[in-house]
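For this depiction, one protein chain was excluded, whereas all remaining protein chains were kept in their positions.
Now for chain A:
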Amino acid sequence: MITSMTFIIALYIFVLAGFTGYIVISRVPSILHTPLMSGSNFIHGIVVVGALSVLFSATNVAEQVIGFFGVLLGAGNVMGGYVVTDRMLAMFRPSTKPATTSDEKKAQS
């Protein structure tokens, strides 16, 4: 499992990915913070891929049991996170009326 990826390259990935997350999220308006939280929750569900790798190469019962629960929990994380985020985002709608006063004010600010 642990190959020759050097520590420095790993550090590059961590730091740059950390910055990316910071920059991308700092622009999200607070109106969308709940979907953002469930959306990022969905994204860390990628751990299911790690759990799948572990399960595929399991060679004894202990590894199979732990791997099974890893995939089970990871799949729940992915599916649940996606469904609730999608459901919430679909509910956000703009005003149907053409340009109300509040729209104009928002555009100016």
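As a working rule, contacts are C-beta pairs under 8 Å (C-beta built on N, C-alpha and C of every residue); 3 or more make two chains touch, one makes a residue touch a chain; residues count from 1.
As a convention for this text, contacts and distances are computed from a predicted model.
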{"item": "Among \"NAD(P) transhydrogenase subunit beta\", \"Phenylacetate-CoA oxygenase\", \"Acetyl-coenzyme A carboxylase carboxyl transferase subunit alpha\" or \"Pyridine nucleotide-disulfide oxidoreductase\", UniProt-listed name of the chain not shown", "value": "\"NAD(P) transhydrogenase subunit beta\""}
{"item": "Those residues of chain A which, in the complete complex, touch the missing chain", "value": "1-3, 5, 7, 10, 13-14, 17-22, 24-59, 62-64, 66-96, 100-103, 106, 109"}
